[in-house]
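With one protein chain removed, the remaining protein chains of the complex are shown where they sit.
Labels A, B, C, D and E are assigned to the chains in the order they are written; within every chain, residues are numbered from 1.
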Amino acid sequence: MSTDRYERGAAMLAAIDGPAGLAVVDGLAKSFPDFARYIVEFPFGDIYARKGLGLREREIATVAALSALGKATPQLRVHVHAALHVGCTPSEIVEVVMQMAVYAGFPAALNGLAVVREVFVEKDISLPLVSD
Amino acid sequence: MSTDRYERGAAMLAAIDGPAGLAVVDGLAKSFPDFARYIVEFPFGDIYARKGLGLREREIATVAALSALGKATPQLRVHVHAALHVGCTPSEIVEVVMQMAVYAGFPAALNGLAVVREVFVEKDISLPLVSD
Amino acid sequence: MSTDRYERGAAMLAAIDGPAGLAVVDGLAKSFPDFARYIVEFPFGDIYARKGLGLREREIATVAALSALGKATPQLRVHVHAALHVGCTPSEIVEVVMQMAVYAGFPAALNGLAVVREVFVEKDISLPLVSD
Amino acid sequence: MSTDRYERGAAMLAAIDGPAGLAVVDGLAKSFPDFARYIVEFPFGDIYARKGLGLREREIATVAALSALGKATPQLRVHVHAALHVGCTPSEIVEVVMQMAVYAGFPAALNGLAVVREVFVEKDISLPLVSD
Amino acid sequence: MSTDRYERGAAMLAAIDGPAGLAVVDGLAKSFPDFARYIVEFPFGDIYARKGLGLREREIATVAALSALGKATPQLRVHVHAALHVGCTPSEIVEVVMQMAVYAGFPAALNGLAVVREVFVEKDISLPLVSD
Partner (left out) sequence: MSTDRYERGAAMLAAIDGPAGLAVVDGLAKSFPDFARYIVEFPFGDIYARKGLGLREREIATVAALSALGKATPQLRVHVHAALHVGCTPSEIVEVVMQMAVYAGFPAALNGLAVVREVFVEKDISLPLVSD
């Protein structure tokens, strides 16, 4: 058992996404307990817990990658929530996704913005942003 | 003609990547002048010039996306240079690319790190980083 | 403001997709007005408005790319409509998507054909086509 | 007409996926008869019918590829069924999809496991597996 | 043996790409004879030989898809040659690849244009095109 990594990962997941993140992992663990443990241990216990890059920057990187890849809608939704939770502004999130039009095409940005809009509705963030 | 956008984009490209960025565009313009102009105007004149997200964060997003997509090696090289140029630390860049193992798999991160290493050699940045 | 590009793009969008295209952009503009403007200006005002390739050929290229990429279903639906609107025959559209089995695999073609079928139902185009 | 390939493919499809596979092809044939015929002839009549690799191994390769590509959910569902039908154990299927976290990222594996869970519910296979 | 399809495919391949296309297949056949045969039979004997879409349009679709996918450089080179061979103008080819910036991002278009330039050099087609 890798207790330290799991505990560090669970703390990091709570810091990044609040109780919602742990709830997602608990739901997964009912069907795939080992994979749920790996998610806590490797992405959160090993990677997100590293020094050298702030959590805001980590979430910006993740929102960018998931929008660009364009085939991970449920995970993008989780990380738009997480980006807000660690202090990214709504504008920063919208800007990151819009920027993906340059690197992955307009459909990737459009589909990413549709996810952003869903999360913003849940969080009572009005669109359009004043800055837009 | 859209002079304002072009001039704003050229200034932004110089701010992000120094003279190297403009040299790349000038090379492209010899064969594909309209496309070279679009690159200055849309990505740099429209997107990077927007408020709401800092240049360091924009480069973090771009390095993340290009590593994750894994099929844009020349562009990743340009943006590792650009990330350093706008003030990202070497550690931040390495962390972003390593994090892509989580979202796009270990081969994407490995191939991204190979590009990072090439750029760091050109810039006399020693690896491994002390923080690693 | 880039008024000329916007007006040229809006005219091109109407020529390609009829009133439905402008309605999609207007819906987007309620949440993301700048991105809605970029879509009119760059893809339609800059690219589709260029000489050197006919609109039928542009839509064939777009239907091919979106089917092959396989992660842009809403945009593929729009462009199957647009392809019909600019004069592609139903057979041409089905042939393009089938051909993607060669370059992107059978699942990409199958999922593209499912979108084609939905649009053809809306447009009262009977399947199978006589030519098939 | 390529009768031999079609008959060999139809027999192979029935061997791999039972009557469900042929039903899928029959449904497709109502709209796209030629493409339905190609699917029987090339993937099943040419490729799966070849010697040199067992059917269990062929389904492991297909489940791996479709999970990794991450944009072919309906086809992944068919091939999780097929993998069970040709004798892969539930554990083998779960292991293959989990392994894709290494090569295509955790979202690809997570979305693949969601499909596995749906199929296992239909087949009354309890999760978590005892081996997990 | 499926003699008819092979002969029809070989004739189609010669019509599309001249002797170069058959030479590529012959080279492949030295190592992978069955796969070389499949390439002649399915893409060329079944798909390209179909009615309902002209060869110019088929090559436009293929150049679009291969540029957008961005991971099939050798095949893109073959099909830029083929597009010229079946009568696409240099402008049409450049326009198709540029248009992929919209759907697959600027790096995909840039890397596609680099392939176009290589082929145009071989064919003594001067860049920039006068129309650009």
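The criterion applied here is as follows: a contact is a pair of C-beta atoms (placed from the backbone, for glycine too) under 8 Å apart; a residue touches a chain by one contact, two chains touch by 3 or more.
Predicted model only: the values in this text are computed from it and were never measured.
Trainee: Using the touch definition from the header, name the shown chains in contact with the chain that isn't displayed.
Mentor: The chain that is not shown touches these displayed chains: A, B, C, D, E.
Trainee: Out of B:8, B:58, B:71 or B:85, which touches the unshown chain?
Mentor: Answering carefully, the residue with contact to the hidden chain is B:71.
Trainee: Where does subunit B touch the missing chain, residue by residue?
Mentor: The list for subunit B reads 70-71, 94, 98, 101, 105-111, 113, 117, 127-128, 132.
Trainee: Going by the touch rule given at the top, which residues of subunit D touch the chain that is not shown?
Mentor: 42-43, 47-48, 50-53, 57-58, 60-69, 72, 75, 89, 91-92, 94-96, 98-104, 129, 131
Trainee: So which bits of subunit C touch the chain we can't see?
Mentor: 68, 101-108
Definition applied: only the chains that are shown with their structure count from here on.
Trainee: Give me the chains shared as neighbours by subunit B and subunit D.
Mentor: Expected: A, C, E.
Trainee: Please tell me whether the contact surfaces of subunit C and subunit E are same or different in residue numbering, using the over-half criterion.
Mentor: Counting which numbers both chains contribute, over half are shared, so the two copies meet through the same residues.
Trainee: Of all the chains, which has the CA centre nearest the overall CA centre?
Mentor: C
Trainee: Name whichever of A-E and D-E has more C-beta pairs touching across its two chains.
Mentor: When the contacts at D-E and A-E are counted, A-E has more.
Trainee: Per the centroid of Cα atoms for each chain, what is the distance between subunit A and subunit B, given in Å?
Mentor: Chain centroid spacing, subunit A to subunit B, equals 22 Å.
Trainee: On a C-alpha centroid basis, what's the spacing between subunit B and subunit C, in Å?
Mentor: Centres of subunit B and subunit C (C-alpha means) sit 30 Å apart.
Trainee: Could you say which residues in subunit A touch two or more other chains, in rising order?
Mentor: Counting only residues that touch two or more other chains, subunit A contributes 43, 66, 68-69, 71-72, 75, 94, 98, 100-108, 132.
Trainee: Is the way these chains touch best called a line, a ring, a star, complete, or other?
Mentor: Here the contact pattern is complete, since every chain touches every other one.
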